[in-house]
Structure formats: structure tokens, C-alpha cells
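Notes for the one structure printed next.
Here the complex is missing a single protein chain, while all its other protein chains stay put.
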Amino acid sequence: MTAQTYSLSPKEKSFVSWHLLVAMVALALGTLFGPLQAFQHAGLNLYPFLQPLIKSYYQGLTLHAVLNALVWTTFFITGFLTFNVIYGLKRPLRYPTLNQVGFCLMIIGLVMAAIPILLNKASVLYTFYPPMKAHWAYYVGLTLVVVGSWVEGYGFYFTYAAWRKENPGERTPFIAFASVLTMVLWQIATLGVAVEMLTMLIPWSLGLIETVDPQLARTYFWFTGHPLVYFWLLPAYISWYAMLPKQVGGKMFSYSLARLAFWLFLLLSVPLGFHHQYVDPGVPPGWKFVHAVLTFSVFFPSLLTAFTVSASLEYGARKNGGTGLFRWVLALPWRDPSVAAQLLAGLLFFFGGIGGLANAAYNVNLELHNTTFVPGHFHLTVATGVTLSFMGVSYWLVPYLTGKKLWKPDLARWQAWLWFIGMIIFSNAMHVLGILGAPRRTALGDAPYVPAEWNSRLLQVGIGGGILFIGAILYFAVMIGTAFSKVKVEKEVEVPVAEALQPVSQTPAWLDRWAPWVYAALALIVIAYGPQLYEQIRNISLTSPGFRVW
Amino acid sequence: MKNQEEFQPKGTVAILVVFVITLIVLWGTIYLTLLQRGGTV
Partner (left out) sequence: MSTTSLHVHPYEKRWIIFSIVLLIVFTTAVAIAAFALGIQVPSPEQRVDPRTVAVDPNSPWSNPGLREIAPGRYEAYILAQTWQFQPREIRVPVGSRVTFYVTSKDVQHTFKIQDTNINMQIVPGQVSKLTVTFKKPGTYPFICSEYCGIGHAGMFGQIIVTP
């Protein structure tokens, strides 16, 4: 056993805690609107009761999407990655002020974006497709959140470089390596939306230019839009690969393949955004097919993850006395809410993967594009695989940071199961409705074309949403209870970092070298995006003035 | 390294077999629905 005596300083703990606090407040507000949408589908419209505070279903939907998918994720992730970099490298941040500046920028951006949304001046959802035009503060605010996260990322790079200098020739500890990689991926990926904001949406919303090109804007947006999901997912993978095995008494089954999977995500996550634009008129089918093949190939590191993570868990379960082909699963410590949440998240993530493979399958998208299949899918991935895992992580991380014992672990366990059950009901119905043709992002309760055969499924959407809401309330109860609890932990919570089954020194050196992978990733982006970006920019048609349609 | 060779993750293989069968059935159903709804050119 290596002694794990390193600990974050109180200042560092509080810095990470602030990230989590903002994330959780955002999730609490955003989640409030989830059941309202689900109930609206089931025929119970509660939005009229929110007048004049919330004007419409779509304002609620914008709040739900922005707060949950953008704010909760980005703040939790930057906080968690900060923790991983410090704890993984066992050294403080090189320039803590830089990270604090980044965090402040994120907060300023969040407030700027939140005001127009709350005033119903930005009910454009989180994809903000032009020529729907929101208030300029919405675009500037979101841009600042991203820029702030970049600055925090620069802080990681300086810290990593300092560690490298102090530890020449050593393999980077996994959680720090994977966290820095996630940030690199994010910084490459967000270039698309940065260009969209700076060259089109911000000057347009400020009245500096009259018109935009909506097709080119979509291409920029989806350059970022898909790797965005890997930015959400990789921190959950960090926990599944390197922390969950320790929590179940196992080890990392393959340290090398874990690294390889992360490198493959860096390589393949970005050059495949056209798979969100299969049915766009302005992109040639040939390039769509190229991106389809690349999308299928980024499924590979996830299949690799399925094996490696499952084998790491099985190793722990068998050490705990687990037997049989399937029965060993019961030997996992299900009573630990952090473990239960993450195992259930991983289980539903399998199904998220299946739906993703359908969405990604080129012409199969004709069947699924903009149907409820899509939100059905991403509620299994980002809203369960990622979110439920983050909740699971917070069940040990918050006690570590606050020094307080987790309040009512039984409730926390219930929370995980309710989320799991609610999500199965909700998302199954959403997938089936999608195949039947139900449109997403639509107040279906008001739609005149809904056939009777959808009704039972719409009801299930409402029931699932209700159960999820109870699960969410339990989560916040446990978090608030822990924060205000007077019961301190006896000794500092042990950070679960799994050892590798093979000695770490046997990791090949090429799995710890940045330049070739980063250059290869950039080259692949140039190949997969270069010709189309050149073509679309050369033929730019700035013909769309803005509309406010809500 | 010995440690890893000795450990045979049979349970993982079993779970992945179930996963792959589910994947093929669900993906296949969606694919067949696509074929049944016909051409677009």
C-alpha cells in the first residue's frame, strides 16, 4: 500500500467547493423545470401557474437546458478537474490566482447569461440556432463562461508543466493526466462556438451587423456541440476508471488501455460534428458519411471502457467473495450510495450508447432527427451516465471537502435508485415516441396532431419525470443536510484512487507523450472539417436578419 | 503482470455478451423500421 497522505489545503478545498456549490444551485433550478415539461406532455400544464415569472414552456425549457446541460456540467467538471489535478499531482496549483480569475469570469458570464433568460429575452434554447436572436448578454455571458473555463485550464497546464519539471521521466498519475486531457479536448472543441459567437452572434446581437448565415452557424456550433458531450463524459469516465474500482475494493484492470481510451477520445471527439447535421441541406452527403464513419470509430474507446471498467469492478467483487457469471455483481458494495449511483449510471449508459449508435448511423437519422428519441438518448447519457455519476462522486467528495459526514446515506441510496427507475420509465417512453415520430422541443400537450396511440407513452413521460423529480429533491436534501450537519468525519475521507493491476511503470512511454496525439488530433480536424469549412465560408450567404419569435 | 493474467474476467465477458445482443436487437429494430419506411431519392 502506498500511503495516501496528501491532502488539499483548506483554501484549495474551498475553491473546489465553490465550483460544486454553483453547479448544484444551477442543477436545483434547472431540474425544477424538468417535471413541468414532462407533465405538460402528459396533459398537465403547470406553466400557467408560473405567470408572470416564467412566460412559457420554451422559457422553462431554455432554463432547464442551459442550467443543467451547460452550467451544472461545466462548473462541476472544472471543480472536479481542479481537485484531480491537485490531488493527482500531489502539488498545489502553480498560479492559484489564475484559476481564481477563471472562476470569476465563469461566474460573471453565468450571471450575464441568466438575466436575459429569466427576463424571457433569450428563449432560444441552449443551441441558440440563428436567425432566432436573443439578447446580446446571453451570447456574451455564455462566451465568458467558456473563456473562464479556458483560463482555469491554463492554470492546469502551468501546474502540470511544473510537476513535469519536478518529476522528469515519471508517468503522469492517471487522474491528473485524464483531467488535463479533458481540458485540452474542451479547448480544441470550443473553438467552433467561439468563432460562431465572435464572428456572428455577438456583433449581430449588438447591431453591428444586420444578417448572419444560419447554415454556417450550425456548422460552427456542431464543431463544438458533439465533443461537448465528451467534455461531460470524460470526468465520469475518470471516476469509473480510477476511483470506482477502489470504492468496490478492486484495482484498475488495465492502466495502459485506460490511457489509450483517453487518447482516442482526444483524437476522435471533434472531427465528427456533421453527424448532428445529417439532414441539413447545406452539407454534402459525402462529408456526412465521412463523419458517420468517424462517429462510429469514437464508439470504440467507449466499448474499450465498458470492458476495462467492468473487469476492474469484477476484480473487486471476486475479492469480496463474488462468484458466478453474473452473481458477482451482487458482491459489489451496493450499500455505499456513491457506488450504487455510479453503477446504476453506468448500467443506463449502456443503453445510452445503443441509442447514440442509432442517432449516429447516417440515414437512420432520418427516422430519429429532432424526435423525442434524441432527448430520450441524452437523458441516459448526460442526465444519467454523467449526472448520476457526478452525484455519486459528490457523496464522497463533499464530505472530503467539508469535513462533514454524509447526511443520511440511506436517502442518498434511495436517490440513486429513484433516478434509475424514473429515468428508465421516462427515457424508454421518449425513445418509443421518437420512433413513432413525436417531435422534440415541442409543447406536445398543445400539439393538434398528436395521435391517440401516443397517449400512454406521454403519460409515462410524465410519471418518469415525477419520479426523477423526487430523486432530485432527495439529492439536494442530502447535500444541504451534509453542508449544515454538525457531525464531522472522524478522520479525513480517503480519496478513492485505485491502484493498477499491473505496475504503472510498465505503461508504454508513448501513452504519456502529448505532442504526437495533439498534432494528430488537429490534423484529423483539418482533414475532416477543412474542406467543408473553406467551402461554406467562401460561399457565405449573409441573408438572415434576426427574429424574436417567443 | 502475472496478477492480470491469472485473473479471468469471465463475468465481464458474460455481461458484454448480453449487452451486444441487446445492442444488435435494438439497433436492428430501428434499422428495419428505416428500411420499411422506404427510399428518399
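For clarity, chains are labelled A and B in written order, and residue numbers in each chain start from 1.
Simple rule for what comes next: contacts are C-beta pairs under 8 Å (C-beta built on N, C-alpha and C of every residue); 3 or more make two chains touch, one makes a residue touch a chain.
What you see is a predicted model; the values in this text were computed from it and never measured.
Peer 1: May I ask which residue of A:18, A:334 or A:550 touches the chain that does not appear here?
Peer 2: Touches the omitted chain: A:550.
Peer 1: Based on the whole complex, identify which of A:17, A:74, A:99 or A:215 touches the chain you can't see.
Peer 2: Touches the omitted chain: A:215.
Peer 1: Which of A:277, A:402 or A:460 touches the chain that is not shown?
Peer 2: A:277
Peer 1: Among A:247, A:442 or A:460, which residue is in touch with the absent chain?
Peer 2: That would be A:442, which touches the missing chain.
Peer 1: Contact with the hidden chain only, please: which subunit A residues?
Peer 2: Counting over the whole complex, subunit A touches the hidden chain at residues 56, 58, 61, 125, 129, 131-132, 169, 213-215, 218, 253-254, 256-257, 260, 277-285, 288-289, 292-293, 296-297, 299-300, 303-304, 307-308, 311, 357, 361-367, 369-371, 437, 439-449, 502, 505-509, 511, 539, 541, 543-545, 547, 549-550.
Peer 1: Name, in rising order, the residues on subunit B that touch the hidden chain in the full complex.
Peer 2: On the side of subunit B, residues 1, 4-5, 8-9, 12-13, 16, 20, 23, 27, 31, 34-35, 37-41 touch the unshown chain.
The definition used in the following text is that only the chains that are shown with their structure count from here on.
Peer 1: Going by the contact rule at the top, pick out the subunit A residues touching subunit B in the complex.
Peer 2: 253-254, 306-307, 310-311, 314-315, 317-318, 322, 324-326, 328-329, 350-351, 353-354, 357-358, 361, 363-364, 366-368, 435, 501-503, 506
Peer 1: Which part of subunit B faces subunit A closely enough to touch in the complex?
Peer 2: 1, 3-4, 7, 9-12, 14-16, 19, 22-23, 26-27, 30-31, 33-34, 37, 40
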